[in-house]
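Have a look at this one.
Missing here is one protein chain; the remaining ones are kept as they sit in the complex.
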Amino acid sequence: METALALLVGAMTATGIYLMLARNLLRYLFGLILFSNAANLAIFAAGRLTRAVPPLVEAGLNAPATPVANALPQAMILTAIVIGFGLLAFALALIVASYRTLGTLDADTMRLAEPPVAHDAQGTH
Amino acid sequence: MKLLLVNILLAMSWSALTGSASLINFLTGFALGYLALAVTRGRRHGETYFRRLPRMIGLLGFFLRELAASGLRAVREVLSPVRRSRPQIIRVPLALRDRHQILTLAQLLSLTPGTLVLDIAPEQDAFYVHTLFVDDADAFRDEVRSGFERRVAEALS
Amino acid sequence: METNSHTAVSRRQGSGRDAALTLLVLAAPLGATLWLLALLPDVRAGAALQFAISWVPSLGVTLAFMVDGLSLLFALLVSGIGFFVVIYAGLYLRGHPLLSRFYLYLLLFMIGMLGLVLAADLITLFVFWELTTVASYLLIGFNHATAAARRAALQALLLTGLGGLCLLAGLILLGNAAGSYQLAEVLQAGARVRADSLYVPTLLLILAGALTKSAQIPFHFWLPNAMAAPTPVSAYLHSATMVKAGIYLIARLHPVLSGTGLWEWALTLTGAATAVVAAVLALRQTDLKLALAYTTVVALGTLTMFLGSDDTVAIAAAITFVLVHAFYKAALFMVVGIIDHATGTRELTQLGGLWRKLPVTFVAALAAALSMAGFPPFLGFIGKELKYEGALAIATEPLLVAGAAVFANALMVAVAATVVLKPFLGRPGRQATHRDGPAGLWLGPLLLACLGLAFGLDTSLVADSLVQPAVTAILGRPETVKLKLWHGINLPLLLSVATLTLGVAAFAAQHRLRALMDSVAPRLPLSADRIWDSLIESLKSLAAAQTRLLQHGVLHKYLQTVFVTLALLLALALLHGGAPSLEWPELTIKEWAAMALTLAGALMAAAARQPLTAICGLGALGVGIALIYLFFGAPDVAITQLLVETLFLVMIAMTLHRLPLFSRPHHASLRRGDALLAIAVGCAVTAALLLALQQPFDPATRDYFERAAVPEAHGRNIVNVILVDFRALDTFGEILVVFAAAAAAVTLLRGHRIRSRNGNGNGNGNGNGE
Amino acid sequence: MSWLLALPFLLPIVTALVAYLTRRREALTRGLSVGNCALLLLVTLMIFIAVVRGGPVAAQMGGWPAPHGISLAADYLSALMLLVTAIVGLAVAIFALADIDRACARLGFHSFFQLLLAGVCGSFVTGDLFNLYVWFEVMLIASFALMVLGGKPLQLDAGIKYVALNLVSTLLMLTAIGLVYGLTGTLNMAQLHLTVAAIDNPAAIDVLGVLLLGAFGIKAALFPLFFWLPASYHAPPVAVTAVFAGLLTKVGVYALIRTFTLIFPAGEGLVHQLLLPAALLTMLTGVLGAAAHYEFRKILAFHIVSQIGFLVLGLALYSPLALAGAIFYMVHNIVAKTNLLLISGTAQRLAGSFELLRIGGLYRAAPLLAAVFFIAAFGLAGFPPLSGFWAKFLLVKASLDQTAYWTAAVALLTGALTLFSMSKIWAEAFWKDHPGGEQSLAPLAGTERLQRLLPSLALALVTLALGLFPQPLIGFSLRAAAALLDPGAYVEAVLAGP
Amino acid sequence: MAIAEILVALLILGGSFFGFTAAFGLVRMPDIYTRMSTSGKAATLCCGLLLAAVALLFQDARVTARAVAAILFLFLTVPVGAHMIARAAFRTGTPLCEGTGVDPELVRDRREN
Amino acid sequence: MNSPILQGATRILAALILLFSVYMLLRGHNEPGGGFIAGLIASAALILFALAWGVAEARASLRVAPAKLAAAGGLLAGGSGAVALLSGLAPFTGLWLFIGGGDDGKGLPVSTVLAFDIGVYLAVFGSVLMLFFALEDD
Partner (left out) sequence: MLELINAVDSPLLNLAINLSSWLLLLALVLCFFRLARGPTLADRVVALDVLNILAVAYCALLAVASGRAVYLDVAIALALVAFLVTVAFARFIERGGARAERGEEAQEHGDR
């Protein structure tokens, strides 16, 4: 089972990176979503898979009666998802603000911080 | 609405008290709660709720029936090899003015076979309805007025 | 010249305070000199005074000092000449607004130099070595407003700094070979060091430090440029003391490192070449200070040349010459300073007939020049005789050394003549604006020049107490050195005569020689100064090219580089360790479906031509992933995934109308490289995951959580128990992230409004924001 | 002890939250920020003393036994890093009083700054791999906010690159941690030390090591993953750059050191072979980048990169002396680099620009500033008797001791080129006259002067003190290095129970 | 119990059949409006039936409450959602399929605005 | 957006969703749910409201500024972790009180853990709203 998930993780990572490499920031953002989902799935697979048994203890018992899914990776993923949401939301806000201010979504044309002309060595020292 | 919530709360308490969580038990609790509320509240405040509740249940039944019919109609239309539909957009004037009533009507219309509320006229006095199976636009308008609008008005006023 | 940037008014106002300051500063060299003089008898008796405190015991570094013959000689030079220089500078820079800084640097230098020559620990020595470099930098750049001074300061700093770095490496290697940084132990470990497999690099590194500091060819060019410093600095640092630090170091480590062919040849050849070339260059100069600077280089070359040997006479010659040179050169520099002050120029061609106005200065200059030219009975004569004797005593290459010495000395005679005769006795040129000036100004040069005469007349003053202990220290064996004015007619005397003759001839022909050199010089392919410039330039263009290549400012190329690196690293690791095996997964159809939906959504997003299409793809992907979580027993995750994914997509949809569309479809063919790269990384991630999964899973923590959730944490949803209890800290951090992200987004989206409301505050302006 | 270990992040967090609620009451938030930094200094000092006296200390959050719950742990390295963080934090907090304008303060500067400190402290003190990720994120998002605070076009442009590249690192780190968990079943770093050692699967360990190297390499700005740093550090307000320069990349280096000593000891294996060339290239490319620029902060930014190379070099050489060198270098560098950036801000405030060609005259107009710059800059270039000398000495000696001659050569060359850039700044900003004449220099006065110069002066004194009296820190670094190479005491402290 | 079982079986089969129809309608119907008309309702019904099956199977008040809540929620939201999209499509001029009749009054309304 | 149908539906829906979110929050310790999920659901309610009625209306009906909610949530979560200090326990140690129950744990549970989860709920709720309102306001 994990093998399939591993392949899916690879495929999602690949599509994510492909999008991230585009010049358009919105595409970058979409790629980031894919990549981060892939990372979450990787954690999920890494904790080993168990079919359809949520890590809940039935009322009245002290421990799960049957083997249940590994809860720790789930907790990790939950944390990672929420953190990822925060980061992605910020990235989106950044993109919106950048577009408003810089007038483009093409990251390659954003050259304010690093102007394209090489700095001439012109100091008098 | 508040009373409805209180009623539900009462039903839940009933379930908890009796210790049985079955549906039957809940409904029993609801009925008991309804009675209790009707007694305690009397005529002063919640009068309409007690009269409205049966009508609301009626509306719900009507709604479910329509929904089922609508679903079946959709199935037939989708699955049959021959296209029966005659799509058209009809302007349906509204007699209702209350927001909630308009909303309910729109929901109902949308769930009726082959009809879909596209938009509300600028003066909020008419729906634009997309229909699939209507031959006669005027007949449809009448149907809406006498069927849906009346029930909605009864249940929610 | 240096002081033209401030007004006479400030000069008058500050002069009282300046004098007080000078007196205060004067206490330092005076005290040091007196203390050192008091040590003379002990040292002459052969005692080496030790003083050590623990500094960095973890590294075996002690703050250790030692006074033996060699260090005492140099220390006395430093403090003694320092005394005169401070007096001189107090008047020379009177009223200069930065005089206190000048003294600070000068004192810093003095400390550095004294520490250097007195250090008894290699690392301590290095620390003070670098201190002199820094002080020199600050002093060369003292006239900071002029570009030339800044350039010269930088040049000196970089060159001696580079040398210093080599020296550091060399000293560390030496310490490793000797097993200690303690000088006493290092000096005992000569045989071991010379036999060490790293002897050659050790020696070369140390020499690199010494030779750059002492301005040996090909590193000689910084010294003439350093003449941009105020004259007291030139007199003190760049003739009498600091440049001799390299010489001191060579002498200091002589017992450890000398005695090999490499040592001999390296020092002799470098020294000889330096002496000869610098002598020629000295003659060419018409700026008095520059001419003197080149003669300093000559002197340093000569010293280096002699230190290559381990013959007693050669060493004695070197030591004597250190003294000789210090006296006359410091005096001459100060004389030049006085001329400069009085006339406003140092240009030989514009000066003449100054002896009338500057009679005392003239006397001092004459005495110093005679010593420099090696006329009896000045100490310079003794030094020269000793040099020739020493040169002839050098076993391996006496002719080379003697020849170089004669040639260099002859040209020194010519330069000495030029420096004194033309300005003071030549046809009157630019007039001096005032007379000799206050005594403090001419006292130093006069005294120093007279010392040259006095020591020449009574050699015992220096021979027993200074030269002999120093030679003993260098050679590591008790030596007896006798200095005599008259040896009788011998080969050295004949060489002296030849020197004088040649020198006079050169003086007579100086204009023709200078013209010749001026016509040749531009045709020479190389000058060290120009090479330096082009080195700096090529450094800058290399830096610029590298920056263009790496830090180009194009985001997608940055990302490409990052991912290429990642792919290569992972590929390397996988090739290194072996890829995991792949087995066909056993999945139910619904699991396949969920995965297919996920993948299809991903592909749809990747191929989408419009943002909303991509978002729809992501929506499908979100549902698919949620289903996967659901199928494998993670309902909490599934719900969260759905909610978060949706909220995010809603956010995008909310902002999308303010953003532009993708302008044109991105043809897959255009980005085949990116696709390959992406696939490579994807494969690597899969492989990494599979590798991790190969290991049998250790369930201890999982089991613990399942056991403890209900009885100890009172919760039946183990995931939630982990979140709020077992690992509550993670959750706490995570809500902070979300909070901060929200606040940051608010900042971004509202920032411009708040800013425009409040107006632009001060601070955080960006220089290149336009 | 458990509370003492938690305070370094709890204090700034509470401060951040309260400061955000009260961000419109400026006097209050400013007082909160500085006050908390002072408190933080006290707390970290207490931790430091505790560690010096009794060795590594640990605590179990929630009282859940290690290795199941989240452990906090402070060994020598952590304690030292916490202390330095607090020192830098306090200096920057004071400086920010003058440097951060009202608009930025109202946008929440003090909150984000405190959160950044919380993230940094959390990273240093946690003994749990996933918790480390969380603290990294806290730090990262706070840094995002600070990077774009004020929203100038330049900041947004720089912010895009900063964010875009750092998010990649974050995701790599997350993936890698997930895989480490999959391999070992635990997240506790002490437990990982034991578990990984028992795993005979070099392929998996190599791959995970490389993934972590990539993730932390980006954070630490290692060659060739450093682009985000020079692309962005010149954009935000100076106080922000200063704290970034001091702390952010160092947390990446800390993570590298922690990971590759405790979890995947780097003495062998692929990562070990990769670290050395990466370190050397980082040193060289960084310092060359600085040589190409004439903007105060860009020069400093490239130097950050270069100096990261030195730090990683210490790890790559993997000897007690080398690691001690890296630790000493880290402390020295944090102090000196932060100070240089603070000075750049004051220089800009006085002379009107960060462009060296457009400013000058500070040597005469601001002697105190010149003095502290000189100490910081020459300290950075490794001149004795300043702290950088000992840092350089340790690393060069470590290289030579291990017969890594080329390494030593590159280290020395880098030192020389550092000197080149520092003297460039000195010559252009301080020595040279201001191109606009003396009237272009706006003088400092009163409180502002104090707020700007006091931190610089204090940090310069630290640089000087570490140079004059290096033994305590060198001795401590050697102990820390020994503890890193033999983490038995750390593991025992963590796993001993609550 | 057997009757409940049969009822549940019928409900889920019917529900999923409606679900399938909804999706099929999406593919088959000629324009956006007809697609929405058919699939929205079918999908709602699909969910309703399946949720009813759940309620029936569990016979537990809490489960039933949640199932009823889900059904109510869907009934409230699906038509609104459909209306929103339809309105958006309509307002932005998404083309109607061939042969769609348009009320002349509507044309007048729109012209007035 | 100004769609009467949406607006009308939202009034009811938002209330329902909020109610649902509280339900998810309170039962989260034993069944799927908890502070995260509940917070996200609650914010969905107000986002819906904002989509239908506009942000100003949503803000007004929320009454408390989202930032305050978020920060208060953070402080509540931190504070509930700090309660342990009073008992001399490690930070974030859960303290439980079973009101009206014996040692068998059958009483009504009140715990710092629940307070923590409520803090998470508020923080997520407030933060997400901050984000959305800012994006929508812009």
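The chains carry the letters A, B, C, D, E and F, assigned in the order they are written, with residues numbered from 1 in each.
The rule is short, and it goes like this: a residue touches a chain if its C-beta (ideal position, glycine included) is under 8 Å from a C-beta of that chain, and two chains touch if they have at least 3 such contacts.
Keep in mind the model is a prediction, meaning the values are calculated, not measured.
The missing chain, though absent from the display, is touched by one residue of A:Thr3, A:Asn24 or A:Asn70; that residue is A:Asn24. Of the residues in chain F, those that touch the hidden partner chain are 1, 6, 13, 17, 20, 24, 31-33, 37, 41, 44, 47-48, 51-52.
Residues of chain C that touch the chain left out of the display are 588-590, 593, 597, 600, 604, 610-613, 615-617, 619-620, 623, 626-627, 630, 635, 638-639, 642-643, 646-647, 649-650, 653-654, 656-657, 660-664, 666-667, 670-671.
By the touch rule set out above, chain E reaches the unshown chain at residues 5-6, 8-10, 12-13, 15-17, 19-20, 22-24, 26-27, 32, 35-36, 39-40, 43-44, 46-47, 50-51, 53-54, 57-58, 60, 62-63, 66-67, 69-70, 73-74, 77-78, 80-82, 84-85, 87-89, 91-94.
Here is the rule we use: only the chains that are shown with their structure count from here on.
Touching chain B and chain F at once are the following chains: E. Using the contact threshold fixed earlier, the set of chains in contact with both chain E and chain F is B.
The chain with its Cα centre farthest from the Cα centre of chain D is B. Chain centres were defined as the mean of their Cα atoms; on that basis the chain farthest from chain F turns out to be C. Looking at which of A-C and A-F shares more C-beta pairs in contact, the answer is the pair A-C. The geometric centre of chain B is 15 Å away from that of chain E, both derived from CA atoms. Centres computed as Cα averages put chain A at a distance of 34 Å from chain E. For chain D, the set of residues touching two or more other chains reads 13, 17, 20, 61-62, 130, 134, 137, 141, 144-145, 148, 151, 153-154, 160-161, 164, 168, 175, 179, 182-183, 187, 230-231, 234-235, 292-293, 424, 427, 432. Residue positions of chain A touching 2 or more other chains, listed in rising order: 20, 38, 40, 42, 45-48, 54, 56, 59, 72, 76, 78-79, 82-83, 86-87, 89-90, 92-97, 101, 107, 110-114, 118-119, 121, 124-125.
Under the touch rule stated earlier, the contacting chain pairs are A-C, A-D, A-F, B-E, B-F, C-D, C-F, D-F, E-F. Per the touch definition, chain C reaches chain D in the complex via residues 54-59, 97-98, 101, 123, 126-127, 130-131, 133-134, 137, 141, 144-145, 147, 150, 153-154, 157-158, 161-162, 165-166, 168-169, 172-173, 176, 201, 539-540, 542-544, 546-547, 550-551, 553, 555, 558-559, 561-563, 565-566, 569-570, 572-574, 576-580, 685, 687-689, 691-695, 697-702, 704-705, 708, 725-730, 732-734, 736-737, 739-741, 743-744, 747-748, 750-752, 754-755, 757-758, 760-769.
Contact residues on chain B toward chain F in their complex (touch as defined above): 99-100, 102-103, 106-107, 117, 120, 124. Across the interface of their complex, chain D is touched by residues 20, 25, 28, 32, 35-36, 38-40, 42-43, 45-48, 72-73, 76, 79-80, 83, 86-87, 90-91, 94-95, 97-98, 101-102, 107, 110-114, 118-119, 121-125 of chain A.
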